[in-house]
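Shown here: the complex without one of its protein chains, the others still in place.
Going by the order they are written in, the chains are A and B; count residues from 1 in each one.
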Amino acid sequence: MRKMIEGSRAVAEAVGLCRPDVISAYPITPQTHIVEELSQMVADGDIEAEYVRVESEHSAASVCLGAVAAGSRAYSATTSQGMLLMIEVLYNIAGMRLPMVITGVNRAVSAPLNIWNDQQDTLAVRDAGWIQLYGESSQECLDMHIQAYRIAEDDRVLLPVMVCMDGFILTHTYETVDVPTQEQVDTFLPPYNPLFKLDPADPITLGAYAGPELYHEVRYTMHREALGAKEVVKEVARQFRDAFGRWSGDVVEPYRCEDAQTIFVAMGSVVGTLKEWVDAARARGEKVGALKLRCYRPFPQEELREALSGARQVNVLEKAVSIGAQGVVTPEVRAALYGQASQPRVACAVVGLGGRDVTFGTMDEVLSRAREGETDFFAGLRAEVLEES
Amino acid sequence: MTTPSQRRKPPLGIVTRPGSSLRNKTGSWGILRPVFDCDKCTGCNTCESICPEGCIRHLEKKRYEADIEFCKGCGLCAAACPASAITMVEEHR
Partner (left out) sequence: MTAAVEAAEFDYEIARGLLPGHRACAGCGQASAVRLVMETVGPNCIVANATGCLEVFSTPHPESAWGVPWIHSLFENHPAVASGIEAALRKQGKLDQIRVLAFGGDGATLDIGFGALSGMFERGHDVLYVCMDNEAYMNTGVQRSSSTPFAASTTTSPAGKQAFGEDRPKKDLPAIAAAHGIPYVATASMAYFADIRRKVKKALDTRGPKYLQIHVPCPPGWGYDENASLEVGKLAVETGIYPLVEWEYGKVTRVRKIKKVPVEDYLKVQRRFRHLFRGEAGKAVIERIQELADENIQKYGLMA
C-alpha cells in the first residue's frame, strides 16, 4: 500500500511487519521517532512484542542479545553516542553469531556535540562484524529491514545486520513509500528458527572463553563467513525483487558509469543528490558517473573494482573522517583498486560533517579540486568560520 | 523445514556442550583425600552440600564417598562435618 509517511514511520512499519518478539529502545535524537512509532504500535496491539524500555543503549543492545540467545527475534535502533556506548555489545553480538537487526540512524559524534547527520557513528563500528547496508531513500531503508532479517538469520551468515539511515535527512522527511502487506512479508520472512538457543530441553553454554590456541581460528571463521555473506546479500536482494516486484539495490549500484571518466562514490542519502548532479554535469559535457556503495560490510571489493576500473578518476565523498588519517571508506576503495593494470587516481573528499549540506556546489568543488591533483581534502569548508579561530 | 541435524553445525567456538568439564580431572590438584568414618556419620548431608566440586556422593543413609577423580583435597568437608567423621589424609599419586 502506498503511503506518504515520515522515514521513521516507514522503518517502524517495516520492522513491525517482520514480527519482532522483543524490541528494546533507548531514545536519542534523531532515532526517537522510530522507537516512538513502534511503541505506539505495540500500545495499540498492531505489533505483538515485548517492548523493553531500557536505561541505556548498552543495555538496549544487551537485551536484544539475551532475547535472540533465548530464541526470539529482536530489534533496536540507535545513533551517534548511543552507537558508541553500545559498541562493546555490538562486537559481542556479532562474535557470538546472534542474528538481529539494528537501525543505525546516522548522526555526528561528540565532541563537539552535534545531533545532525553524518556517518561517523556507523563507520566507527565497521570492524565489529555486523553486516552494514546504507540506504539512499526511505523506501530503500524500509525494504532493507525486511531483507536484513532474512540475511542475518540465514545459516550461511548468522551475523547481525545494521541498516544505516541518514538522520533527519531520511528519518524526518516525508516520502511516498510502498509498504508491503503482512502476508507478503510472512511469505518472504519465515519465523526465526534458531540454529542454537538457550533452552532447558537441550542445554548449551554460550560465551565460553577461547584461549590463544583457539581464538585466532574462531575469528578467522567469522571473517570468512562474513565475506561469504556478500553472496547472501545479493541473493536476498534478488529474492526480494521477485517477491515484491521492486529492486532495492545490489551491493554496488552504478549510475551512468559506462563511459564515465570520473566516478563519484558515496553511501546513503547523498547518493540521491549525487545522481541529480551527475545529470546536470553531464548536460554540461562532463563525463561523470556515480557509484552507490550500498553494502559496506562485507566490503564488495570485486564489484567495486569492476565498476570503477574504467574510470581515470574516482572521487569518494566521505561523510566521516578518521582523525589523523583522513578517509574511512577511501582507503578501502584504494585497496580494492590496488595492483590493477589501469588504476584510477582516487581522491578523498570529506563532506557534510555534522549536518553540513552537501550541494551541487560541493560536488563541483570536489570535481575541480581532484582534477587539480588534490588527493585528500575537506570540501565545503567555510572560510569565514575558519578565520574566527 | 530441516531438523537441526540436517543444518550446519554452530560456528567454531560458539557453543560449548554442557558438562564437558567432566573430562577435566581436577583430582590431580591436591594431595589430601577425605576418609569417611561411617560409624560417626549421622547422614546430615553437610559434606555433600558444602563440597565446591560437588563430587561427594551419598551412597547410603550414612555412607558418603568422594570421587577422587575430581576431589581437590580442600578439606571443607572435614572442617564442616558436625560429627567429625571425616579425616583428611595425604595420598601421593
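In the analysis below, a residue touches a chain if its C-beta (ideal position, glycine included) is under 8 Å from a C-beta of that chain, and two chains touch if they have at least 3 such contacts.
This structure is a prediction, so every number in the text was calculated from the model and none was measured.
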| item | value |
| --- | --- |
| Option from A:Met41, A:Ala67, A:Val328 or A:Leu367 whose C-beta touches the chain left out | A:Ala67 |
| Hidden-chain contact residue, picked from the options A:Asp127, A:Asp199 or A:Glu302 | A:Asp199 |
| Given A:Ile115, A:Ala210 or A:Ala280, the one touching the chain that is not displayed | A:Ala210 |
| Residues of chain B in contact with the chain not shown | 13, 16-26, 29-30, 46, 49-55, 67, 69-70, 72-76, 78-80, 88 |
| Contacts of chain A with the absent chain, listed as residue ranges | 21-22, 24, 48-50, 52-56, 58-60, 62-72, 74, 88-89, 92, 96, 198-200, 202-211, 214 |
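Everything below uses one rule, namely that only the chains that are shown with their structure count from here on.
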| item | value |
| --- | --- |
| Chain centre separation in whole Å, for chain B relative to chain A (CA means) | 51 |
| Chain A to chain B touching residues, read off their complex | 96-97, 155-156, 158, 193, 195-196, 203-206, 208, 210, 214-215, 217-218, 221-222, 225 |
| Of chain B, residues touching chain A in the complex | 1, 4, 7-8, 10-18 |
